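Removed from the display is one protein chain of the complex; every other protein chain stays in position.
Should a chain be cited, it is by its letter among A, B, C, D and E, assigned in written order, with residues numbered from 1 in that chain.
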Amino acid sequence: MSNAYILTQMTWPEVEAALKTVKIAIIPLGAHEQHGPHMVESCDAVLAEEMGKRLTARLYPEALLTPTINMGVSPHHLHFPGTISLEPSTVIAILRDIIKSLKSQGIEKFLVINSHGGNQATLGVAADTLTAELGVSFFYAKTTASAKDVMDKRIESKLYGHSCDREVSEAMYLAPHLVRPDQLEKGDIQEGRWKKLRPGSPIQGFYYYEEMTRNGCIGDATKASRDIGEEIVETALERLTQAVRDML
Amino acid sequence: MSNAYILTQMTWPEVEAALKTVKIAIIPLGAHEQHGPHMVESCDAVLAEEMGKRLTARLYPEALLTPTINMGVSPHHLHFPGTISLEPSTVIAILRDIIKSLKSQGIEKFLVINSHGGNQATLGVAADTLTAELGVSFFYAKTTASAKDVMDKRIESKLYGHSCDREVSEAMYLAPHLVRPDQLEKGDIQEGRWKKLRPGSPIQGFYYYEEMTRNGCIGDATKASRDIGEEIVETALERLTQAVRDML
Amino acid sequence: MSNAYILTQMTWPEVEAALKTVKIAIIPLGAHEQHGPHMVESCDAVLAEEMGKRLTARLYPEALLTPTINMGVSPHHLHFPGTISLEPSTVIAILRDIIKSLKSQGIEKFLVINSHGGNQATLGVAADTLTAELGVSFFYAKTTASAKDVMDKRIESKLYGHSCDREVSEAMYLAPHLVRPDQLEKGDIQEGRWKKLRPGSPIQGFYYYEEMTRNGCIGDATKASRDIGEEIVETALERLTQAVRDML
Amino acid sequence: MSNAYILTQMTWPEVEAALKTVKIAIIPLGAHEQHGPHMVESCDAVLAEEMGKRLTARLYPEALLTPTINMGVSPHHLHFPGTISLEPSTVIAILRDIIKSLKSQGIEKFLVINSHGGNQATLGVAADTLTAELGVSFFYAKTTASAKDVMDKRIESKLYGHSCDREVSEAMYLAPHLVRPDQLEKGDIQEGRWKKLRPGSPIQGFYYYEEMTRNGCIGDATKASRDIGEEIVETALERLTQAVRDML
Amino acid sequence: MSNAYILTQMTWPEVEAALKTVKIAIIPLGAHEQHGPHMVESCDAVLAEEMGKRLTARLYPEALLTPTINMGVSPHHLHFPGTISLEPSTVIAILRDIIKSLKSQGIEKFLVINSHGGNQATLGVAADTLTAELGVSFFYAKTTASAKDVMDKRIESKLYGHSCDREVSEAMYLAPHLVRPDQLEKGDIQEGRWKKLRPGSPIQGFYYYEEMTRNGCIGDATKASRDIGEEIVETALERLTQAVRDML
Partner (left out) sequence: MSNAYILTQMTWPEVEAALKTVKIAIIPLGAHEQHGPHMVESCDAVLAEEMGKRLTARLYPEALLTPTINMGVSPHHLHFPGTISLEPSTVIAILRDIIKSLKSQGIEKFLVINSHGGNQATLGVAADTLTAELGVSFFYAKTTASAKDVMDKRIESKLYGHSCDREVSEAMYLAPHLVRPDQLEKGDIQEGRWKKLRPGSPIQGFYYYEEMTRNGCIGDATKASRDIGEEIVETALERLTQAVRDML
C-alpha cells in the first residue's frame, strides 16, 4: 500500500501537511464477537480496518483513515464466550467525539466503513442525528455490500452473512491470520423462530444467534476461497472509491 | 370492524377482562411530515393506526392496540413546512414507557406497526436495546412491506415510497380523507447526490428530501387507485397476521 | 368548525400559506389512563384535542394546532389495567422536538393545552427549561381551569377532578363517545393517607389512585350533563382565547 | 433546640444510635437568588434549614435532618446579579443521591422541606419519578404554606410571595441576620405580561422577575414584623409536625 | 474577616457593585461523610467553606465566594451511618449550573476549593469538560495540599488523610465545633487489600473505608493541635492566594 494517510501511523506535522488535501475522514467500524470455531473474534474489526486502508489508499490524497472502532453492537452474540457488545448510544458517542475532534481541524465529510450488519441500524440513527447536530456530511457503507452481484454469482449458500463462505473468503484475501483453516465448518443451523424474523419476513425482531446456529456460523465456510474474497473485495473497493469520489 | 381490543376506546374494567386473553400489544408508529400537495401531513400516523386496527381485529382476542405514536423520525423532511421530527431517542423513550407500563400489567410481547421508513433504523436500535433492558419480546414491521410482490406487480413507478402511487393507493383504501384527489401530482424529481445515497448504493447518507423532489413526493400519485391499495393492504394484513400468530 | 389551521389535516403548501399569519402553535397534551367504568382511557387525549381545535379556530388565522400528545404522566393510575404512563423526561423530549421543528419554520410562541392534572408539574419544569434552551415563549394551560367559578356554581361534589361530574360533563359536550352513559357511577371513595396528601394539605406526596377510589373515579358522574359541560367549556374557551391574544 | 438529630452535627456512631428510632429524613431545599435590596441571597436556603431544624426537633427521635440543598431552580431571577440557578434535573439528581445513600442505611421515608416556590414543579416531578425508582415514600412541603389562613389574616399586601411582608417576617423570626432592616422597601412593581401569567390566570408561562418588579421584591417588606413571622412559622410547624406524624 | 465578598451574605445591589472588580468566583466543595468518632460528618463542607472565606478575603476585591457544595463523592464511606454520596455526574451538574449562572453575569474564572480527596478525580473530569463546554477558565485546589512541606514536618503519622492528626488540627484552627475533643481516637487500622491499592501502589482501585479502618479514621487524631492546624492552613492560604493571583 504505497501512499495512504493512515492516522495511526502519522505524526502531527505529517497530519498537518496532509490536511491541505484531505477532504474526507474514513472511520473503520467493526465488532468484537464470536465468529464460530474457524474465525477469531476480532474478525470484523480487522476486516473493516483492512478495507478502510485500501479505500484510503485509493482516495489518496483526499482521504484520511482514523483509528478503528474495534467493538460494535453485538447483543445477538452475547451468549457466546468472548463477545463484547457496545450499546448503540456508546457507538454514537464515539462517532460524535471523533467527528467533533476532526471537524475542529477542518474535515467536514466522514465515511464510516462498517463490516458488521449489527451496526447498520445504529449508523442509520447516527446519520439522522449527527448530520444536523455537528454540521457535517455523514456517510456510511457496509464494507462489501456493493459487490452483491459478485456474491450472487460466487456464493453457493442460501443463508450466509456471518463467518460464512463470503466472510471467510474476504478474510482469506484481506487478513488470512483471522482464519483457522483447519477448523472450517459449515453452519450448524437449527429450526427456530429466527426464520420468521429475518430481513424480508413480514415482521422483524431480536433473537439470539444461538437460536439459529449451534456453532455460531451460518453458510458454509468450507467453500470459502481467497479467490472469491479477492473478487468481492476488489469489486467493492472499486465501487466504493467511485461512490466516495462522487461526494467530494 | 366487529371485535377488536382498541385501548383508546376501552374502559379499565374492559381492559381487565381483555387481558385474560391478550398476548401481544400492537403499537402503531407513524410520522408527522409533509406528503406533497396531495396528502395531509398526518398520513403516516393515520395509516399506521388503520393498519394496526385491522391487524388487531384479525388477532382478536389475543392482541390489543395501544394509542398511536403520531410523530416519528423525519429530519429529511424538516425543510417542508409543517413537518415535525422527533429525535430517535425520543421515540425510543416513548416505546420504553409504553412497554414498561403494559408489562407491569402482564403483557410480554410487543409489535410496533410502523408506516414510515425513516423510523426503521430507530426501531432496529430499539429492538437491540429494549429487549434485554425490559425483558420482553419486541417485534416490528413496516405496514405493507410484506406485500412487496404485489407492489412489484401493480406499481409502475421505478422510484416510489413517499406520497407515491403505492402510498396514495393505500390511503384511498384505508383512509381516503388523507388524500386531496384534485391535487394529485407526479413527483417533481431533480438531479442530485441523493441518487448515489439511496438504499442499494455503495454508500448511504443523509440528504434532505427537497434535494430529491421539489414538490415533496416521488413516484406518480396520479396512477394510484383504491383497488391497488386494497390488494396491497389485504395481502400485507394476511401475512402480518400469520407472522404474528407464529410468535404467540 | 369553519376555519382553523389543524396541522394533521393540512398539506405542506397549505401550511406554508398559513405560516404567513400564524404566530403561535397550540399543542394538545393529554394522557392515556383509566377513567373508571364510565369513560374510555383516551379521555384526556381527546378532550385536549377537542379544546385545542376550538381554541385554534377562535384564534384563526394566528394559531395552528399541532398533533396531539396522546399519552402523559400517569404513574398514579398504573395499577389500573390499560393505563400507560410516560416519564416526565419523555414528555419534555416530545415537547422539545415539536418546538424545535416548528421554530425552524418560523413559529416562536407555543401553548400547551393540557387536560390532565398529572402533567402540570412536568409542564412547569418544561417552562423553566425549554424557554431559555430553545429561545421561545412557552405557555401552558389546563383546559378548563379558568372556568373555576362556573365549576364552583355548577358542580355539587366536594372532591372532584377525575372522571367526575365536571369531566364527564365536559366530555358529554365535547366528545360524547368517550362516555358510557349506562355505566355512570359515583366515585367509590375509601379512607386512606391520600386525604392528607391532597393539594392544600401541609405536605404533598405520591399515592396510587386506588388508595383513594376503588372504581377509579371521584366526584359523582351521575350528576354530569351536557349543559354543565357546555357552560364550563365555552367559558374557558372565551377566557383562553383572550389570554392567548394578550400574548401575541 | 434541645434534642434533634441534625446530621451535619453528628458523628457516625451517633447516627448509628439515632437510626434505631429514625423513620424519616427531612431534606431542606432552598435557593440562592436575589431577594431585593433588603434580604441576602441565601434567604431561602437558610429559612428552609431553620424550618427543617425546628420540625426535626419536634419529631425527635423519629426524624433526622440532612444537609441543606442550598441552591434551587431560579431561572426567573437570573438577570439579577448573584442569582444561581440549578437545572431541575440537577436538583432531582441531588435528591436521588441523598435518598439512595440513606435508604441503603435503612431510612425509607423522606420529606423535602422547601422554601422556594420555584422548586415546586421540580418536586412534583421528583415525587412522580423517585417514588417508584427508589422504592421509598417521598413527601414534600412548602415551608409555611400550611399557615395560609394566618397569612390571609396578617398580610396586607395583595401580591406577595418573594422578599415580601410574609417572607421578611418569617426571616425576622427565624434568622434575622438575613434582613437589612435599614433597607426595607416595598416591591417596585411595573406593568407587564406577567400579570396575565400568574397562578390563577387562564394560561401560565415563564417570565423574568424583572418584568414584574424593578427592585426584585413584591409585597411590602416595610410592614413585616417578627411577630407576624412567629405566628406564621409556629402555626405551620404545628401543622407540619402533625402531617408528618400521620405518615409515620 | 473584614472585607470579603461572600455571596450568601449579600443582596443583589451589593453583588452588582462587587462585580465591577470581581474576576474570579471561588466555589467551596466539601463532602458529607463519616469522620470517625471525633469529628462530625459535615467536616469537609465546613472546612472548604472556611478556607474559601479566608481565601476570598485575601483576594478582595477580585474574588467572590459562592454557596458551598456541601456534599461530595463519598462512595467509600457509604457503609458508615450518615454518609451521603453524590454521583460524580451530579457534582459536575452542580458545577455546570453555578458556572453558567455566574458567567451570564460576567464572571469568567472559577476556582473550586475542595477539601475532600474523593472529589479530585471528578474535578479532573470537570476541568477536562467544562472548560471547553462553557468557555471559562476552571481551576481547582485541594484546600491545604500546597502545605505538604509543613505536613511533612509536623505530622508524625505515616498514613494520614482522613480525620487524622492533620485534618483534626485544621479543624481545631478553622472550626473547632467540628471536633469532639473528648472522643479523639487513633485510627483503628486493619490489614487488607487496601494497602495494595493506595496511591503509589502499582495498581489502584475501589475499596470500602471499613476495610482499612474499623473506626473510620486513620492517622492519630490524639496528636492534633490548633497550632499545627494554624501553620498548615496559613501556609496553604498564602500559597493559594499567590497562585490565584497569578491566574487573574
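Criterion: a residue touches a chain if its C-beta (ideal position, glycine included) is under 8 Å from a C-beta of that chain, and two chains touch if they have at least 3 such contacts.
If you're wondering where the values come from, they're calculated on a predicted model, not measured in any experiment.
Q: Please identify which of the visible chains the hidden chain touches across the whole complex.
A: Per the contact definition above, the missing chain touches A, E.
Q: One chain is left out of this view; which of E:Ala4, E:Ala18 or E:Leu111 touches it in the full complex?
A: Considering all chains, including the one not shown, the answer is E:Leu111.
Q: Taking the full complex into account, find the residue in E:Thr11, E:Ser146, E:Ser163 or E:Thr213 that is in contact with the omitted chain.
A: For the chain that is not drawn, the touching residue is E:Ser146.
Q: Which residue from E:Gln9, E:Gln120 or E:Ser225 sits in contact with the chain not drawn here?
A: E:Gln120
Q: List the subunit E residues touching the unshown chain?
A: 73, 75, 87-88, 111, 118, 120-125, 127-129, 131-132, 137-141, 145-146, 193, 196-197, 201-206, 236, 239-240, 242-244, 246-247
Q: Considering the whole complex, not just the chains shown, which residues of subunit A touch the missing one?
A: Contact residues on subunit A toward the absent chain are 7-13, 15-16, 19, 32, 34-42, 45, 66-68, 70-71, 78, 80-87, 89-90, 93-94, 96-98, 101-102, 104-105, 180, 183, 216.
Heads up, the rule we're going with is that only the chains that are shown with their structure count from here on.
Q: Where the contacts of subunit A and subunit E overlap, which chains show up?
A: Under the touch definition, subunit A and subunit E have no mutual neighbours whatsoever.
Q: Along the graph of touching chains, what's the shortest path length in steps from subunit A to subunit D?
A: Steps on the shortest route: 3.
Q: For the homomeric pair subunit D and subunit E, should the interface be classed as same or different, according to whether the shared residue numbers exceed half of all numbers used?
A: same
Q: Using the average of all C-alpha atoms in each chain as its centre, how far is it in Å between subunit C and subunit D?
A: Going by mean C-alpha positions, subunit C sits 29 Å from subunit D.
Q: On subunit D, where are the residues touching two or more other chains?
A: 87
Q: Could you please write down every pair of chains that are in touch?
A: A-B, B-C, C-D, D-E
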